[in-house]
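Yeah, one chain of the complex is gone here, protein chain that is, but the others are all in their spots.
In order of appearance the chains are A and B, and numbering begins at 1 in each one.
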Amino acid sequence: MSSSTSLLGRPLGTLRRLGGGPLTRVGVLVLAVFVLAALFAPWLAPQDPTYGELGEGFAGPGPDHWLGTDGGGHDTFSALVEGTRTSLVGPLAVVLFSTVAGIAVGLFTAWRGGWVDTVVGRVLDIVFAFPALLLAILAVALFGKGLSAPVLAMAVAYLPYTARLVRSLTAQEKVRPYIAAYRVQGHAAAFVALRRLLPGIVPTVLAQSTVNFGYALLDLAALSFLGLGVQPPTPDWGAMINQGQTAVLQGQPLSAIVPAVAVVLVVVAFNVVGEHLGDRLAGRES
Amino acid sequence: MPLLEYEALHVALPGMARPILDGVSLSVAEGEAVALVGESGSGKSVTARAALGLFPDGAETGGQVRVDGAELVGADAATLRAVRTSKASMIFQDPRAGINPVRRIGDFLTEQLRLVGGRSRAEAEARALELLGAVGLPDPPRHLRQYPHQMSGGMLQRVMIAGALTAEPRLLLCDEPTTALDVTTQAEIMSTLRRLQRDDGLGLLLITHDLDLAAATCDRIYVMYAGRIVETGTAAGLLAAPRHPYTAGLLGSSPPLDGPLTRLVPVPGTPMSLAESAPGCAFADRCRFVRPGLCDQAPPALAPVGTGLVACHRAEELTALGGPATAPDPATPALAATPALAAPATEENR
């Protein structure tokens, strides 16, 4: 087994052997449905969600509109399906960036130790103290509305979660005799840290990232709900809830409830699956 | 009536190939020091814990364990509490694992004295000072105010012994009490334990992997392998003339400190895990004297040979040949006389 396959092969193998209780399986199923919806959205959405039929505002569920329409006559089901893309891509970008950067920062500082570790640790603590949403709103204020500025800001806000985890795992692992043995054999420090130590902690970090994904989705939806994230007419769950809120007061809650349920389902599913992954890894280590 | 008595104790975990303990019988009298010797996975620690009514989670149990007449297998909570608070106490390998690091030694000792013994604070403190003196600590009033991290491992282990004595037990169970300590500290701990046994008439069950330590400090020895007692006898008798090939193998495995230095004759293979089982003698596949058709048929029972008891199908026969330590080896002849560093390499790995 080469180390490059072990880097990717282990998490994939972990997913394959996931097993778990019925709750975990439902979680995986929910995630699979939403990911497929995102991939095949244009083919799955029966109508163009940006096209509103003025005469059909607040239509109830029926054969024409499976989940009804909103006040502007947009098909809610189509918006939900198309919205899956922006709603999942945003958090995915946040998690990808924060995980990769967090691993780099955490691994480097813990491996170096000394004052570098102390200083970076303090900086991470400070960033950690900022709510992700606040940073995102700040970014919008500086760089304007849309998806990219808040995603970048939130990636920075989520970085300490991963970096602190990687830092503590690395600090734990680097004093183990097998790491000392690699050094004694004459391996370069970079090789030992990246190719030997890192693969062992990646699965635990991925479990944390899975949980982060749910939170990032929630935060980005909140941002869109505030009207600062994805802008209409691009379909997005947070924006849909935002637009539906006035309708709730008019006694037409459906167009807000549907995306809200989708947010809750995905967030809960990610948490369930993430925690299960974490438990399994913790169990295997003990 | 012995102070501690096991009769055919059987402990098994579902899903394991063999029981953890398979018909263990053992006894310790008042004022007697007895050792139970075995390697990892032999079941020696499980045996010791059974004397406090502690069994592995989910284990099926059978047979009997009596402490001062009280039956512990299937006992109710009140019986177990009575035994643990006034009859038997246990000392473990790592003294630091058994004590709260942020509390003073005095609190650790007086808490138990007040809780279980119903003493007042002043009475408890006076008794704690007495106990710290009894385990040979030099300055009891100072130790009472110390924190665990301010003491060496050896001193802390003596605090743990004092803690065990708060219950005023008749029986001390010592599970590898010196394994985590330095060699010179080991003597101090054993000296303390021996004095308690000799002067106060406590029964002592020493669990250890070290046959030499067992022989140096105990009256009688039980040797355990894969959940069974394979040999028992007096310390001197067992050391001078081991009757079971495993006992002889253990003795032949540790290099001597004096006398001629010959090449060690190790026991091949590794101790049997819980995932393995054997239809006959559990030691058969590591035994130099194994006889197919005899040793792999049924597990041997403990039977009197010489002054002790031995569980080996060929015990009588080997004794007639001079015992398994010196009996001619059917597989590798003429090993005994070669010097350590010039002996031919032998296949020792399974």
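We adopt the following convention: a contact is a pair of C-beta atoms (placed from the backbone, for glycine too) under 8 Å apart; a residue touches a chain by one contact, two chains touch by 3 or more.
Quick note on the criterion: contacts and distances are computed from a predicted model.
Per its UniProt entry, the chain excluded from the display bears the name "ABC-type glutathione transport system ATPase component", taken from "Sporulation protein YqfD", "ABC-type glutathione transport system ATPase component", "Sugar phosphate isomerase" or "Ethanolamine ammonia-lyase small subunit". Taking every chain of the complex into account, the absent chain touches A, B. One of B:3, B:88, B:211 or B:290 touches the chain omitted from the figure, and that residue is B:211.
Checked against the full complex, the candidates B:4, B:235, B:281 or B:305 give a single residue touching the omitted chain, namely B:235.
Checked against the hidden chain, the listed residues B:83, B:151, B:165 or B:267 yield one contact partner: B:267. Take chain A: the residues that touch the chain left off the picture are 1, 6, 176-178, 180-188, 196, 199-200.
Annotation for chain B: contacts to the undisplayed chain at residues 39-40, 136, 153, 182-188, 190-191, 194-195, 209-213, 215-217, 235-236, 239, 249-250, 252-258, 261, 263-268, 270-271, 286, 340-342, 345-349.
In the analysis below, only the chains that are shown with their structure count from here on.
Rounded to whole angstrom, the centroid-to-centroid distance between chain A and chain B, based on C-alpha atoms, equals 54 Å.
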